[in-house]
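Worksheet: the structure to be examined is printed underneath.
Just one protein chain is left out here, and the rest sit where they should.
We just call them A, B and C in the order they show up, numbering each chain from 1.
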Amino acid sequence: MGSNAFGTIFKITTWGESHGKAIGVVIDGCPAGVRFEESEINAALALRAPGKGPYTSPRAETDRAEILSGVFEGRTTGAPICILIPNKDADSTHYEPIKDHLRPGHAHYTYLEKYGIFDYRGGGRSSARETAARVAAGALAKKFLEHHNIQVLAYIKQMGSVEAVIETHDVEHLRTLTYQSPLFCPDPQATSAMAALIEKAKREGDSLGGMVEFMALSVPAGVGDPVYEKLEAKLAHAMMSLPASKGFEIGSGFRSVLMRGSEHNDRFFKESGEIRTHTNHAGGTLGGISTGMPIIGRVAFKPTSSIMKPQETLTTSGEPTSFNLPVGSRHDPCVAIRAVPVVEAMTALVLVDALLLNRCARL
Amino acid sequence: MGSNAFGTIFKITTWGESHGKAIGVVIDGCPAGVRFEESEINAALALRAPGKGPYTSPRAETDRAEILSGVFEGRTTGAPICILIPNKDADSTHYEPIKDHLRPGHAHYTYLEKYGIFDYRGGGRSSARETAARVAAGALAKKFLEHHNIQVLAYIKQMGSVEAVIETHDVEHLRTLTYQSPLFCPDPQATSAMAALIEKAKREGDSLGGMVEFMALSVPAGVGDPVYEKLEAKLAHAMMSLPASKGFEIGSGFRSVLMRGSEHNDRFFKESGEIRTHTNHAGGTLGGISTGMPIIGRVAFKPTSSIMKPQETLTTSGEPTSFNLPVGSRHDPCVAIRAVPVVEAMTALVLVDALLLNRCARL
Amino acid sequence: MGSNAFGTIFKITTWGESHGKAIGVVIDGCPAGVRFEESEINAALALRAPGKGPYTSPRAETDRAEILSGVFEGRTTGAPICILIPNKDADSTHYEPIKDHLRPGHAHYTYLEKYGIFDYRGGGRSSARETAARVAAGALAKKFLEHHNIQVLAYIKQMGSVEAVIETHDVEHLRTLTYQSPLFCPDPQATSAMAALIEKAKREGDSLGGMVEFMALSVPAGVGDPVYEKLEAKLAHAMMSLPASKGFEIGSGFRSVLMRGSEHNDRFFKESGEIRTHTNHAGGTLGGISTGMPIIGRVAFKPTSSIMKPQETLTTSGEPTSFNLPVGSRHDPCVAIRAVPVVEAMTALVLVDALLLNRCARL
Partner (left out) sequence: MGSNAFGTIFKITTWGESHGKAIGVVIDGCPAGVRFEESEINAALALRAPGKGPYTSPRAETDRAEILSGVFEGRTTGAPICILIPNKDADSTHYEPIKDHLRPGHAHYTYLEKYGIFDYRGGGRSSARETAARVAAGALAKKFLEHHNIQVLAYIKQMGSVEAVIETHDVEHLRTLTYQSPLFCPDPQATSAMAALIEKAKREGDSLGGMVEFMALSVPAGVGDPVYEKLEAKLAHAMMSLPASKGFEIGSGFRSVLMRGSEHNDRFFKESGEIRTHTNHAGGTLGGISTGMPIIGRVAFKPTSSIMKPQETLTTSGEPTSFNLPVGSRHDPCVAIRAVPVVEAMTALVLVDALLLNRCARL
């Protein structure tokens, strides 16, 4: 299988480079009958659009997606859906001077080692620009989830040492708080503290790491697959395929190392006829299959590798040199912010695939 | 794709239940010409065998694997290799009384919800017994890696609050220290402290969480795939498909949330003609492709869900009841220990697949 | 994907060599709840068993399949089902003398060129013995089809110049006639003529080609997939993966080259509330998707390559030599006969997969 596809039944294949003519995605395997239109993609793309706030790169791209196939009279037909997103404002001349410099913390070196050729303009295929195609596909996935009354949400849980405190249990309220924050952080106080951190980092030409929390609600029990296709394995695969992600955890995650079984085991009980658990250390899955409790996990993102400080490095021919980001190049001081809608999209994509596969679980 | 297969070119499909006649694996896609024999599988299985130390379950299974196909005159032929591991000592009568109790922290409930039927004997397919098949396949994967002079290793990095200190940089020395420890922990002092923790937990009928660290050395730069098949994404998928795993991280992992780009970016330099980096916060990959530096990461395991204390739960028909582990059932107080050889095997399987896929990277 | 697997959702992986310890199949993706037992596999295997009649090889193998996993209390659990078929009566010593001779019309040469190693004992993996594993998996596929009231059937349509005349339209009557014939030919007169052909060929140490016709009845309209996964494409793939098959056709097949559109187009009409077509030149599919009419097609098999006459050939080192089949080696004068139950099994496997995939066709 090529390395640009994700999913088993609801399968996406993304294509396009940061500074090429366009990027896009083909969705093969979407059931027929889903109402879907371009405006829904563009609304989703607007969320991740840079320049929306002072804390993301000012690159002025107002993405306008085009559905080229697979939708007829407003509904999916079962045919592959190709979504095209033209690249605007992609002046790549300023990448010329650094095309022979190994960018610290960047895929430039490894792509060259693997392929012997690299589209250095804006990072080419390794650019976060690719994630716009994931968000476009995620918009369709969410339409499918709506029919199953499943909600997915992601937000900034931590940036540097500032951790957000989540006080509400109502997903729509949480969503509102998240979108009200220029940092996608549902905790207003934490948002202010994080904003200060970013300002400081920007002044110093530096960048920050961050953590994104994701959740899926109203997923019925019994969704997901055992052994190698566990829900948490697919979610981990999805999240670790994102640029700059360094870690994934579900439920109690790494904290479970410090716990004991008597504490970690979530006790079953019955609430208004439904089987629930008192706690949710599992994070909504047992043995890779959903329990009916909220699916919740976190993704760690490293600080943006593109910083404004000069860094020692090598040329592609191995000569020592100093790497300086070209004047005019634009980068987010914290990639985790822009990653929020992408993490949400990947959560949706994993769930749609699991729900479809579940149709074949029983005779 | 079925949920019991892993890998793209070097593809394994495992089968078998904990208390069935046998478990096994079919490896489809192994190149011809690899020297391989049953003794190598059994040596690998012996490492994960329970009862090897006082800290794992006393279930006396001395696994004897049988190669049924794909090896001729001591070498693989390119044909699928079926490895069968008979189940011994599998008295399942004592599971009868609890077959209608939802086991806290266990896949019993979710399998029932998904399939409407569950082989409750010893956990059936959800049992850690399945991982023996992964270790068998991993033994072949390691034979392939040997030809590329690549070493893989895993060990206990933390148990409860006790963290191991790794002082050596020599992988073979580290391996020796690891295998000398009944807990697969290369730090003798930490081993003693962890042993004490386990004794205490056992006395109290409880269990412990743990963290396994894995590494791969001498992987050349340029191995792995971009976007959805990043090396870290496949490793995360592999590790999160293990029973009881709750988190995965590579390189700086979750610590990177607290770091800044100027600190996190690994600087390139040249050492005896080789391109290296001064630090390795990346953990050996950039953009999903290997840098040539050691690939290193960690997996978090929750405490064993099977504990000796009574726990409140429900029957499959939803009636409140108390769950008591049947007399005579045997479980590890810390699953992370037995997971060590499995994490090592999964690391090898991911790398073999990436190395084979790389043969198609260039014209 | 490995070359030993077939199917997308209902996926089989076969393994084992003709003269190895055993052969078998792992079925991954079978829905839970299908009643299935070993006796049903053995009944299916008995049909293809050589030595059942005077017209197939006398190799006395009474296959006894064993279900090693995936079935609990008589029903499939959703877990992978491993079926093992031990190899009996497999003396391979008489293959020694010819191991360095390129067998005319045989895969010996091509396997050596590809892999550099060949398990020459009885043809190893290239032997028709592998098809027993397909029949075992097909037995389970048929159990699934029974729940959808779908019947599949195959029989000898032609051998040499003798063509069978099918007079009944009742599938069960056709099945009875087929099984009554030692050649799986539902036309008694043709059976006698074919038997005479075989006797003559055997006397002359030669072999015969044959054609197998297959059909599937009561397949509802709308089953199958468009473009690259057309029902006829998957059937063709399935049949052309059989040893010795040289051609595949559906409906009017190659005869359609001589037809005109006005003649070939099947006219739609309504019969007792059902949409049918007056003719069935399409063979039950349009655009790769079932029409509700019988799915019918044919597979051409070349004459057995193993004949009793000496044949000029080369040694593996390229020296001219004469190839003589070892004394005591046993072969069918017409492979098409033994292929009948295998063609039936492959038809069932293709349909089960298409039926399962169809569950994801609509919202």
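In this text, a residue touches a chain if its C-beta (ideal position, glycine included) is under 8 Å from a C-beta of that chain, and two chains touch if they have at least 3 such contacts.
Predicted model only: the values in this text are computed from it and were never measured.
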Omitted chain - touching chains that are shown: A, B, C
Of A:Gly29, A:Pro186 or A:Pro303, the residue in touch with the unshown chain: A:Gly29
In chain A, positions touching the absent partner: 1-5, 8-9, 11, 13-17, 20-24, 26, 28-29, 32-33, 66, 68-70, 72-73, 75, 77-82, 84, 111, 114-119, 124-125
For chain C, the residues touching the chain missing from this view: 1, 3-6, 8, 14, 102, 104-107, 109-111, 113-116, 125-126, 130, 158-161, 201, 206-211, 220-230, 232-241, 243, 245-254, 256-270, 275, 281-283, 285-292, 300-307, 309, 311-314, 318, 320, 357-358, 361-362
Missing-chain contacts mapped onto chain B: 1, 9, 29, 31-34, 78-79, 144, 147, 226, 356, 359-363
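The criterion applied here is as follows: only the chains that are shown with their structure count from here on.
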Chain pair that, of all pairs, has the most C-beta pairs in contact: A-B
Copy pair chain B, chain C: interface residue numbering same or different (half cut): same
Rounded Å distance, chain A centre to chain C centre (Cα mean): 46
Touching two or more other chains - residues of chain A: 1, 226, 361-362
